[in-house]
Each structure stands twice: as C-alpha cells, then as structure tokens.
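Here the complex is missing one protein chain, while the rest keep their positions.
Right after this comes chain A.
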Amino acid sequence: MAKIIVVTSGKGGVGKTTSAAAIATGLALRGKKTVVIDFDVGLRNLDLIMGCERRVVYDLVNVIQGEAGLNQALIRDKRVENLFILPASQTRDKDALTQEGVEEILDTLKETFDYILCDSPAGIERGAQLAMYYADEAIVVTNPEVSSVRDSDRILGLLSSKTRRAVQGDDPIKEHLLVTRYNPERVTQGDMLTLDDIREILAIDLLGLIPESEAVLRASNQGVPVTHDADSDAGQAYTDTVSRLLGEDVPLRFHEWQKKGLLSRMFGGGRR
C-alpha cells in the first residue's frame, strides 16, 4: 500500500525541499519506488535540488489541467533507480491547483509507487493545505529557533484538523519531527533551542536530527541530494532518518557537541 507523506513546516527556508529530496533519495536507495512532488507552484525549487531542472517539460499544473499525461510529466532520476520527480510549474500560481486534480494524480501514483512525498510550500494557505490534505504521514521540518517551532506547532494543528483523515474521522495522520540545521555547539552556548526544548513544545515523535552542515549547501548547489554524500554528517543523518521512517530503531547521532581535540583539528575531521 502506497504511503503519502507530506514534508511541511509552516515557516519558509527551514529545509523542506532539501529534506524532501534527501529522504526521497534515501527511500529509493533502499529499493522503495518513490516519487517526490513539488507543490510549490510558482516557486519551483525541487528540480534544482534534485539536479533535473534541464529536463523539465511538463509539470504538475499541466497534468491537473489535462495538458499532459502524468507519465509525460514524471522525470526519472539519473542517479537512483525507482526515483521520480513531479516538478511544479514556475509560471502559474497556486490557484491553478485543484483538490480534485491533486486527488486524481495521487490516486494514479498510488498504483505504482511505494512512497509519494509531497514537498509543501511555506505558509498555511491553500498550497500548503493541498499538499497535506491527502497525506497519511507528515514530516514536520523544524529549525532550533522559536519562530520555526511556533510555525511547526501551527502546522501540527492544521494537520489534525484540515486533512482528509481529520475531516473524515479516520486514523489521524502520523506526525514525525525532523529537526534540521542543528548546531550542537551553538545549542550549548545557548544561541539555539535544545532538542529537548523542541520536543517538549511540539510533543511528537522525533524522526531525525540533521546537523547544520556545509555539505547541505554544497549538495543544493550541485543538484545532488545530500544523501548521496555518504561521508558527510548530514548525508548520514538523512540515511538514519530514512531508516527510522522504514521502522528501524537507529540511535540518534550528531546531537551532542564534541569539543575538537588536537588531532581532529589537525586532520580536519568532524563536520565536513
């Protein structure tokens, strides 16, 4: 049975698209047939992060409006088998999406895919609500910062009231917390909220913790999801996250500050 997972946050710039791309890649690397859909109509980014921007012909809006078939719009990832991208339109706005259109696309994708990831736009308006409406699970991306935590809290409220599962009174959406841009050193110094603070306020299960890492920026600019960078801390953290999403029990890493010793300073170990 295909699972629809929305990657959402409320606040912009916290790492939704990066996380959607990295987790989709991780799932495909584990042999799951995965498609990741960019719901950010008008601000198309996922194709850049996935490195397929030169291969976009048709997009989500074209499919909804019947101008192209779903198979024409799906882009096959070049690096991993089993991974597909459905890009957003850059020239339209979010009003071009319809609830029925989205449902039809998801129903069709469910027949062939194991995982359908919906990369939500920022905000709590129509675009974000459409991205979450049909979800079975939600990954709420949060930075260790008060405004991000409050916006995630707001999104969690919407997930429990404005989604199909909530409206129809089915089992509630399974909510996962993904903390990104976590810098244990700055947390220790009191510049950032601690993991415990975030977990206490949001009160949902922790799916993963991604450390602040240069590897993420590098990966975004190169158009290679950071999961492929297996030597990097962020890449490993996303791999752990995917394992937990698949139900495995993986210990948490990268959440504690290790003071750099002489050797690691000399050989540049640690954060890369």
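Quick note on the criterion: contacts are C-beta pairs under 8 Å (C-beta built on N, C-alpha and C of every residue); 3 or more make two chains touch, one makes a residue touch a chain; residues count from 1.
Just so it is clear, contacts and distances are computed from a predicted model.
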- Looking only at "Probable septum site-determining protein MinC", "NAD(P)H-dependent oxidoreductase subunit E", "Na+/H+ antiporter subunit C" or "ABC-type spermidine/putrescine transport system permease subunit I", the name UniProt gives the absent chain is "Probable septum site-determining protein MinC"
- Consider the whole complex, including the chain that is not shown, and state which of A:Val7, A:Val41 or A:Leu156 touches that chain. A:Leu156
- Message: Given that one chain is not shown, which residue among A:Val57, A:Val167, A:Ala203 or A:Leu217 touches it?
- Response: A:Ala203
- Touching the hidden chain in the full complex, which residues of chain A are there? Just list them. 150-151, 153-154, 156-158, 160-161, 200-203
